[in-house]
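The structure appears right after this line, and notes come after that.
Not every chain is included here, but those present sit where they belong.
When the chains are written out, they are named A and B in that same order, and each has its own residue count from 1.
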């Protein structure tokens, strides 16, 4: 710490910043992204989350089923259903039984669901950015996403944010 | 660098800090967590590791088999055995043959096992924190864990540590 440009004996501490890449749409990865994001926001941190690759599907509205315009995009949408209500565990899924079991445990212990956490995140000012390149690949459009998110951006913009952040995580 | 509060022309460099989230209990993920943690500690860095989600099982004693109190917790413990002796590869496991092969290679080339590395980490002062929320979900208690770890904590405390760290990783 040193005497700052303000002439004060200390610099007013700017908000700490957290920048995350949400790369996965697995339930067990999206949960930490949203728990870390909302917890950080509740502690007064500024939070930016970049949703890319599989992770882009997290921002999809739960009532959108088939997305994209060409056949490959539609096929991908069918095997990789989007929306926070449809996330599955990346491990011990057992045809859905494991996911059902873990969701049951979470409910018993009052851990908020990904759908609730996404809503909290938006309400708390967490900035959620869809990746433009992945949108192009999947044929996803602005209207396929939940309300309250930021405009799409690319990897270069995310890197600028991450370089200014105090914590950067790839999840 | 600037003149600091000590009046010296430079601030004595504090120890560098590494903060990691150990999210996985896959052998091939736990190995890097423990190799990075012990290597950093050996270089004089301060190291904090937060064990959460699947990763919490890494801190479980090897002789604990079924954990938790209710049926879902017991079922989860059975399909997801804890303890550093029981970790399996997340890839090319082949019903255990791949894990056996990689463990054999590691032994031939004198790479320490996860169980050895966890012991080294504790001896070197690496701070290992179980996630309280995951403990509640799994029904895991303090006595289910190896000795020498820190008290449980939550995501907010981890974020405070990570914000002060020079390196933050989610593994």
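Just so we're on the same page, contacts are C-beta pairs under 8 Å (C-beta built on N, C-alpha and C of every residue); 3 or more make two chains touch, one makes a residue touch a chain.
This structure is a prediction, so every number in the text was calculated from the model and none was measured.
Taken over the full complex in this file rather than the chains on view, the one protein sequence occurs as 3 copies, with 2 of them shown.
Methods note: only the chains that are shown with their structure count from here on.
One inter-chain figure worth recording: chain A and chain B are separated by 24 Å, centre to centre, where each centre is the mean of the chain's CA atoms.
Chain A meets chain B in the complex at residues 1-2, 16, 18, 28-29, 31-32, 35-36, 39-40, 42-43, 45, 91-92, 94, 98, 101-102, 104-106, 108-109, 111, 166-171. Within the complex, the chain B residues that touch chain A are 2-5, 21, 23, 52-54, 70, 72-73, 75-76, 79-80, 90, 133, 136-138, 154-156, 159-160, 162-163, 165, 168-170.
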